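As structure tokens, the structure follows; a few thoughts come after it.
Only one protein chain is missing from this complex, and each of the others stays in its spot.
And now, chain A:
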């Protein structure tokens, strides 16, 4: 299957949707309208939950804010629904931005709980504010008109709703395939990697959160002007969980899953309403909720993955063309060989009473490979984390390329030209090799949200793709750039991390135990690669455990023991140093 096939399938789907009103009954069209309106919220949730990893129970509140805003503007104050759209979207995005700034730094389930909290609080607000009709709601909301043509009947507003859904899907998929979209997809799985690539994780989360709220506000606007009446009911906590359910049923990571999920849930609900009374006579609407919640629980127990990813497994894979040569991305001014690049001066880091790093000083000169070694618990990893900004030193100073970085955030240090790899490999297993390496180019590229959604970024994208392919070829992984990173063996995953780091065009490459867990052949290959990088004048700092690996490779070694620097020198000198032998082998008998 090629790109053309996908485009043809999408066009066929659009044709079917456009012709549907000729075939379907008015009732079915109304049902379709609801599906479209719910889809918008579910697509937003797919971005937020499936892509960004932020589970929100509160989207219904955003739908409600927009619906009430437009009802207030059009029904209560007599202005055009289009003004209501502007007002509703602005209001929803503003509320989302404020909530996001306050809550998005929360971790894991704390964040989701906060969405329950504000979802409930906003939901209660609708029913209790005097000017918004309390529990009676607001009625006689005018229909949307285009020019003099009012969209009164359900088959008229149908085209507006599904036009918006189609546009949102197109823009959404464009966005996911852009610089910003890759950053969003990298959010799932922890901030450490994201920050180490020079990406401000909090900003990306905020953008994702506001986009999801924006889609919810579109849905709220359409809902208010389609049903022409609103009350607090459809925006309460119950609806919030229903939206979440739609996106999970469809397949949380997939935008199309939002539409499929909305359709499945809406149709299912409709048929439950039709058939339940036949099974249990006299049972009220509440049995619906029971049946429905039970189905959702069963679904979460047995098929967490969702419908679209399940079906996609059986479809032929999309064939992609190898990236074409493109103008190179701008490179940073590299330091002159031999110049001092990194200087650590009297660094100290404490954890409570434990001094993990104690008054350590050393320098890295441009163009050399320096290793920091030491026995278990010597403070190597702590030192490493202080260098890359994952931890702060309590005392001392760190200067990189003539600029103090002692108190800088990880992402700033990364932008300054320090690229790192991880002891426990941190890749995005569901992204391709090429995309993983392209993440490394984030700090070297510029295009933003709109450029990504409207594909105005193609020149830069082509350059970034080409750069990523070149780095893959440089490390020897250029054969299958579209393979998923999760399918690689550990050795190649480490190499892939190095390619990602190289794509950032670093001045200093920092490797955290790169040989850990590798087989002998893999170690030899890794050493070969690092030598070739040194030949290209790249400066490398290695924190390593494996003596054999280090001794044959590096120019100089710094030995740590119990948090303090033991000695420093060329490999041969270190090997014959008695203090080092004692630290590694115990006292000389």
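In this text, a residue touches a chain if its C-beta (ideal position, glycine included) is under 8 Å from a C-beta of that chain, and two chains touch if they have at least 3 such contacts; residues count from 1.
Assume contacts and distances are computed from a predicted model.
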{"item": "Identity of the absent chain, which is to be given by its UniProt protein name, from \"Fe-S cluster assembly protein SufB\", \"acetate--CoA ligase\", \"Na+/H+ antiporter subunit D\" or \"Branched-chain amino acid ABC transporter permease\"", "value": "\"Branched-chain amino acid ABC transporter permease\""}
{"item": "Which residue of A:38, A:57 or A:362 touches the chain not shown here", "value": "A:57"}
{"item": "Candidates A:31, A:125 or A:551 - the one touching the absent chain", "value": "A:125"}
{"item": "Option touching the unshown chain, where A:39, A:114 or A:358 are the choices", "value": "A:114"}
{"item": "For chain A, the residues touching the chain missing from this view", "value": "55, 57, 102-103, 105-114, 116-118, 120-121, 124-125, 128, 238, 241, 244-245, 248, 283-284, 286-290, 292-294, 296-297, 300-301, 304, 351, 356, 381-382, 385, 391"}
